[in-house]
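Quick one: structure below, then a few questions.
Omission of a single protein chain aside, the complex is shown with its protein chains in their original locations.
Chains: A, B, C, D, E, F and G, in written order; residue numbering restarts at 1 for each.
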Amino acid sequence: TRRGVPEAILAEGKTAEEAATLAVAAVRSTGRAILTRAADDHVSAVVDALDDAVAFDRDDRARTLVAHAPDFDPPDLSATVGVATGGTSDAEAAGEAAVILEEMGATVTRVEDVGVAHLGRVLDHLDTLRDADVLIVAAGREGALPTVVAGLVDTPVIGLPVSTGYGHGGAGEAALAGMLQSCTVISTVNVDAGFIAGAQAGLVARAVSDARTETDEPTGADDA
Amino acid sequence: TRRGVPEAILAEGKTAEEAATLAVAAVRSTGRAILTRAADDHVSAVVDALDDAVAFDRDDRARTLVAHAPDFDPPDLSATVGVATGGTSDAEAAGEAAVILEEMGATVTRVEDVGVAHLGRVLDHLDTLRDADVLIVAAGREGALPTVVAGLVDTPVIGLPVSTGYGHGGAGEAALAGMLQSCTVISTVNVDAGFIAGAQAGLVARAVSDARTETDEPTGADDA
Amino acid sequence: TRRGVPEAILAEGKTAEEAATLAVAAVRSTGRAILTRAADDHVSAVVDALDDAVAFDRDDRARTLVAHAPDFDPPDLSATVGVATGGTSDAEAAGEAAVILEEMGATVTRVEDVGVAHLGRVLDHLDTLRDADVLIVAAGREGALPTVVAGLVDTPVIGLPVSTGYGHGGAGEAALAGMLQSCTVISTVNVDAGFIAGAQAGLVARAVSDARTETDEPTGADDA
Amino acid sequence: TRRGVPEAILAEGKTAEEAATLAVAAVRSTGRAILTRAADDHVSAVVDALDDAVAFDRDDRARTLVAHAPDFDPPDLSATVGVATGGTSDAEAAGEAAVILEEMGATVTRVEDVGVAHLGRVLDHLDTLRDADVLIVAAGREGALPTVVAGLVDTPVIGLPVSTGYGHGGAGEAALAGMLQSCTVISTVNVDAGFIAGAQAGLVARAVSDARTETDEPTGADDA
Amino acid sequence: TRRGVPEAILAEGKTAEEAATLAVAAVRSTGRAILTRAADDHVSAVVDALDDAVAFDRDDRARTLVAHAPDFDPPDLSATVGVATGGTSDAEAAGEAAVILEEMGATVTRVEDVGVAHLGRVLDHLDTLRDADVLIVAAGREGALPTVVAGLVDTPVIGLPVSTGYGHGGAGEAALAGMLQSCTVISTVNVDAGFIAGAQAGLVARAVSDARTETDEPTGADDA
Amino acid sequence: TRRGVPEAILAEGKTAEEAATLAVAAVRSTGRAILTRAADDHVSAVVDALDDAVAFDRDDRARTLVAHAPDFDPPDLSATVGVATGGTSDAEAAGEAAVILEEMGATVTRVEDVGVAHLGRVLDHLDTLRDADVLIVAAGREGALPTVVAGLVDTPVIGLPVSTGYGHGGAGEAALAGMLQSCTVISTVNVDAGFIAGAQAGLVARAVSDARTETDEPTGADDA
Amino acid sequence: TRRGVPEAILAEGKTAEEAATLAVAAVRSTGRAILTRAADDHVSAVVDALDDAVAFDRDDRARTLVAHAPDFDPPDLSATVGVATGGTSDAEAAGEAAVILEEMGATVTRVEDVGVAHLGRVLDHLDTLRDADVLIVAAGREGALPTVVAGLVDTPVIGLPVSTGYGHGGAGEAALAGMLQSCTVISTVNVDAGFIAGAQAGLVARAVSDARTETDEPTGADDA
Partner (left out) sequence: TRRGVPEAILAEGKTAEEAATLAVAAVRSTGRAILTRAADDHVSAVVDALDDAVAFDRDDRARTLVAHAPDFDPPDLSATVGVATGGTSDAEAAGEAAVILEEMGATVTRVEDVGVAHLGRVLDHLDTLRDADVLIVAAGREGALPTVVAGLVDTPVIGLPVSTGYGHGGAGEAALAGMLQSCTVISTVNVDAGFIAGAQAGLVARAVSDARTETDEPTGADDA
């Protein structure tokens, strides 16, 4: 694994056979395969192609499939990442992020349906949001949720724009532009890029975890 | 005046002389002239060209100039319009709206510097916002303020996107797209279109005022 | 219901089962369910899932389904909203707006097929247009109808751009841009956002209705 | 002259000296020079550089300069072109078109300030508009005027979008898109392309004039 | 028929039944129905719905269907319109234009496959192109053909951009922009707007025909 | 200070007087003022307006001014942030980020002129890049540097697109799009948003520093 | 064949029958047919329509079909073209380029999966890349590979942007913009334009081959 970021196979645009071949190779070389944007036929092909001893975890809403070889030794970080969503349509991208984070060994806390039009629900979950070491906030339509959350916490926030919304600024473009223009401090990833948001938060979590567990190592030492 | 909306002279793009000529004509025919986006040389030329008995009201931040002939009889509505802004850069567009509203006879209440990154300040002014018959909410950058306000009140909200922000989605495009994609119910006007926002809110205020003061007239009667 | 705006379930992008689950929950909690952009399978699933005592109203052109529990007590406003369209392709968005308005208790008057290329028909319906307290004017292609109507009436006009038209400026973008650039006073909503146009006009209608029926309540009192 | 379209020198972006050199050459070879988008320094330089016997015609609003050598024999067409504008900001582009048309020998009739928000004024000038052989209709902002006019006449209409309007769709883009999306029959030219609109109308006028004056020539004969 | 432009039914986006109903009404009121962008099911439904005495003309490449009642009296113009295309992908839009022109009574001459990359073929057809009273030149990809043709003829040219081409500037946007930027004199219509191009050329042809056949009528008289 | 992010005054677009007033207020309330995008007249006005005991730090390339009151107690983090640039035109945005980071108490290491066209220089600085806890990589034109760096390190990378480059994709749009499309894991901020990049990296640095120095506090505790 | 560039039939958008007819004509007149973007039904139809003596070469990943008549005499160039790709999704466009190059007679060397995120692999193939006379470098997402390669070689590089990548800058737009903004020296073709990239590289290869094999011909002599 490069940078502690697990390689993932973007199933969308690949045939079931191609996905299966790549998954077999990944399990063979790294003990693990992760498929994103996987349809049911990708999943069947991969499950068929792999050994019965391999453990599978399919997440329908996140459209992911994770396969662990029997001897796979999962990483474990001493850090927490919060993943918040504004509505049900944000579930796929946010779920993809959560799966990657779990595969990177982070503790993931989910906060769902906290839209900007219902501020009460955001305020209710403030403690959970503040307890994380880093936050991913997913939002479609006008994409204002990361801005509102970042105004309330002391934690780095990564905005994840989602391709909901029709008409002008639809397909996530308004959400992305809004996050880039945010009047608070956030960084962002591309529309629907749950994998990138998750992996970036995972890299931050790993930096925090390393710092938390390091004893007398030099600052910022490269542990790759 | 068409539709109870006072004619305004868009000074920008006109010479001082052109603006003065139009202002003289307006005062002569309607007893009033309103200049928007007026620079100081427009103001001087208009003041010079008009009679000493004319009363002037220059608003520097709104970049407006209002001239009333001695016998001008201002309209008076029995309705209140709230005008909220997220920051000082919204002052010009919001001020332009406020001037038009006052010229239409509405009572205007201003709520300033209530940005989405400081939700406390929004909540502090909730009563004022709720007391209005219709609200204009101006916001630049990501333009989330009208959405947040509309989630908290029971009043029609008109979003006024402002051309702040640099980079992708700058020049007010992110704010406009965000308002069009709002997950609450708002309508919007073009970027920096303070005059349109003010006049549209004024038309709503007039409808409310007419309803409030009508006795036994038929519903929706045309009073033009 | 928030802001007197009935919650609606945007069926498009949801499975029939998801729509049905949400509809059952909505009827249970509020006595009513409204589906927008509902295909026939959404409708069947919702009708199947709900009690026989529930009354249904399916509008094919508007693609809406409304369900009322036997004890549902519909709101009633003392205000009229006019909904005008330029052609048959505007019927879906305009119909969605009309359904929401009726559910908010407004009286809705429809004026159809009054395109800018046939000014005579616009002029024929001027009295109906002038009799409304607020107008929604839907238009596709170049979207000029709201501008033409607003030049003829004394009523607030909300422009509703519709995604007709091919080539450059198609998918409603020319209509939206034209309404934002209108040389008259209108506010606008996003392309095909019939729900938002209807709900915003409903909020104005409610403000007018409240004013019409209030006796000695303080101005702009919050009735939520 | 190619196609009967007089060569014009686009002064903008050229130095005064470059413009003068080109003008001298044009007068020498064709007996005429036409400058478009000419600032005052272009004009002075050209007037200085040319013979005293040359007759000049400067149009300030159109920003054109026309120079005729003493022996220049102007063309004369037996056809009329109407040029209509929605407002004063359309005067430059429309004026440029009118100057080209006059240089091509057409009779030009001007109809000014007939905006879509004031339909009465359009209807007042209907006879003038209908009497032309071909019409140019200039409009900025939402650019609806050519559509409205084309719905009322039997004449070919060329839309000329003008770069007025700020915010989304500004710089003439909304007007251009609206004309391309027009629900009537018009063709269009680029934003502010008064020269092109004038020359295209002039080519139509020439075809009409040729037809009007031809006796027994074969149909569509090439007179170049 | 408004403006001598026959009403056409845009079949695309309509059901076969809707198209048939509209066609029956058109034949009843005007003796003729014209369908554009008509698929085979539209055609069958219309043929079924109409009387056996009605004469049909289906053009597969143009995707049009024309129906004439037995007593329909077709117009006849004394003018010729040339329709040129750069390649086979331009055939649909150009064909649509040609059908409309024929229904308006113009003589149509077609010049096909004269792309800018094969200048020889353009030069071969120069006489045909020069013999027309007005030209429609359709082109996709970079859309340069109308410019090249206009540089060679003395006739008004209407550019018709076609939605061929993939990647940046695809879907006809490069062709449209190129025609608007043409360094010769042309006007243009929207991408794939064969109907508009044909009708506009037809209006010019009618003006020429009227001029050709008028005897002592006043210039530009309105014959509607 | 909200979120440990120091408030900064965006001088650009403000008069020197406005900037000075805001700076005086900031020093009074927080002991510090930071101006970004400050021109020389902003700097003079601020220096004049503040007490002689205030210590100033002007960075010409970063266009920042920092003012510390005598009793200001700067924060100190136990974390390192690397700031890399591709060329001299990236210096302003990167410098702005560095100043914010220093004001947040981070150790900043700069790596300059490591463009993708000269990979050798990138490889030379690999140790410095790997020693940081978090990296900001600024790049204009095609913006590929953050991708190349992220492929070589184990550290979170924040991309900072810079508005260099002319023609298509200029003004930083190609760089931004390239970072959003990166085939490695990075998050990004808006074009030229050095302040946001610096503050976001500072929040990560603070999370790492807190983890490094915490003893037995609960994971992710909120220290605000 | 024009310019030594073999004519190719773009099968996409054509029916199988149309493709077959064009292929038969091409084989008859030039001894060869090349189909690009050919689906399986195009291939079957062409194979069926052609003589049994014709030799076929179907490339599934490149989606091409080449047919050679028995007597076809393939060209042969004394020049090598390298074709490099960043990932499997670049295979179609790159393969199309390679097929055209082979048909033009060039020697083609392929270098696959050398992404910018794995610089090691690029460096491993440096000798192969340097040995070519001209290079095509295909890349999707952020499109940085041609820039990185061009910084390492002495050979002309043609960038071929590929339509991978989702969200903002997807569909190859970020890759294209990045190549146009490259801080090294490359030229580019449109997104997915494998045919154009191949043919342009082939023209360069032919120029080099001609130079390599010429004896005492004049410089740059036209061998067409």
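As a working rule, a contact is a pair of C-beta atoms (placed from the backbone, for glycine too) under 8 Å apart; a residue touches a chain by one contact, two chains touch by 3 or more.
Every value quoted in this text rests on a predicted model; they were computed, and no experiment measured them.
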*Pick out which of E:A33, E:L180 or E:A205 touches the chain that's been left out of the picture.*
E:L180
*If the hidden chain were put back, which of G:L22, G:I158 or G:A175 would touch it?*
G:I158
*Determine and list the chain E residues touching the chain excluded from the picture.*
86-87, 115-119, 141-144, 147-148, 150-152, 165, 167-170, 173-184
_List every residue of chain G that touches the chain not included in the displayed model._
2-5, 78-80, 107, 130-134, 150-151, 153-156, 158, 176, 180-182, 184-190, 193, 196-197, 199-200, 203-204, 207-209, 211-212, 214, 218-224
*May I ask you to list the residues on chain D that touch the chain which is not drawn?*
2, 13, 161, 163, 172-173, 176, 190-193
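We adopt the following convention: only the chains that are shown with their structure count from here on.
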_Lowest number of touching-chain links that must be crossed from chain A to chain D_ = 2
*Taking all residue numbers at the chain C/chain D interface, are over half used by both copies (same) or under half (different)?*
same
*Where are there more C-beta contacts: A-F or E-G?*
A-F
_Matching over half of the contact pairs by residue number, can you pick out the copy of the D-E interface from A-F, C-E or B-F?_
A-F
*Nearest 5 degrees is plenty: how much rotation brings the CA atoms of chain B onto those of chain F?*
90
*Could you put a whole-Å number on the gap between the CA centroids of chain C and chain F?*
47
*Where does chain G touch two or more other chains at once, residue-wise?*
117, 167-169, 173, 176
